[in-house]
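Here the complex is missing one protein chain, while the rest keep their positions.
Right after this comes chain A.
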Amino acid sequence: MDAKLTYVLQLADTCLIHAQRLGEWCGHAPVLEEDLALSNMALDLLGQARALLTYAGQLEGAGRDEDQLAFLREERDYRNLVLVELPNAAASPSDGSGGRDFALTTLRNAAVSIWLELLYERLQASNDAELAGIAAKSLKEVRYHRQHSSDWVVRLGDGTAESQARMQTALVVLTPYFNELFAAAGVAGVGPAWGEIEADWRARWATLLAEATLTLPRDSAMQPQGHLGIHSEHMGHLLGTMQHLQRAYPGGVW
């Protein structure tokens, strides 16, 4: 696959699948205000995914639009981070939580939004005008996501013994997956290798965790490969839910 198309899909699919997981909270968040916040962030990310997938379809040149790319590809064609496809709870949902852990969701959202902010900041200067335009617009949105999710990380981390323990547990679960945030290759003139934002991301992450009184776990050697199309067992289940309408009613449109 063309390197630029791959690069765009890695970003597009990460936004899309992250939106899908955040959207699962709709109607289930702990309070109404947070329900609105999670749904709105999902909506922003879905919009970003839409713009990026539309562009990916043009780059591909096979006549596929954003809906076909979002809903009719096979698992291995998706190039999102494994981090964003993980369920909203680490443990199986036998505890009445419905499989939703607000601590894990919040922590992941903070990690991803800092990452997106750093990436979009650099992509604004891309020689690719389309990508630069999408990045400039998306940056304004993810800044609010980062601010909102970071506030929660601090509030819950530096909160009660219970909230802190749950945030620390989520941190231990998610940390091995953070390695993939810096794994993808760049495309000269188009977008930076993700590794170029690693130092900035780690510095901001450490600052946030310190403020939240959370303890950075040991580094992990795990190297998830979602950006190359190799996913976790959760991806198929997610796609089963996300794609079922388009699969059941092929070609259905609004």
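A few comments on the model shown:
To be clear about the criterion, a contact is a pair of C-beta atoms (placed from the backbone, for glycine too) under 8 Å apart; a residue touches a chain by one contact, two chains touch by 3 or more; residues count from 1.
Everything that follows uses one rule, which is that contacts and distances are computed from a predicted model.
Per UniProt, the protein behind the absent chain is "Phenylacetate-CoA oxygenase subunit PaaJ"; the candidates were "Phenylacetate-CoA oxygenase subunit PaaJ", "Phosphonate ABC transporter permease subunit PhnE", "DNA replication and repair protein RecF" or "tRNA N6-adenosine threonylcarbamoyltransferase". When the full complex is taken into account, the listed residue touching the unshown chain is A:Glu141, out of A:Glu24, A:Glu85, A:Asp101 or A:Glu141. One of A:Met1, A:Leu36 or A:Ile230 touches the chain omitted from the figure, and that residue is A:Leu36. In the full complex, chain A touches the omitted chain through residues 33-34, 36-37, 39-41, 43-48, 50-51, 129, 132-134, 136-138, 140-141, 143-144, 147-148, 254.
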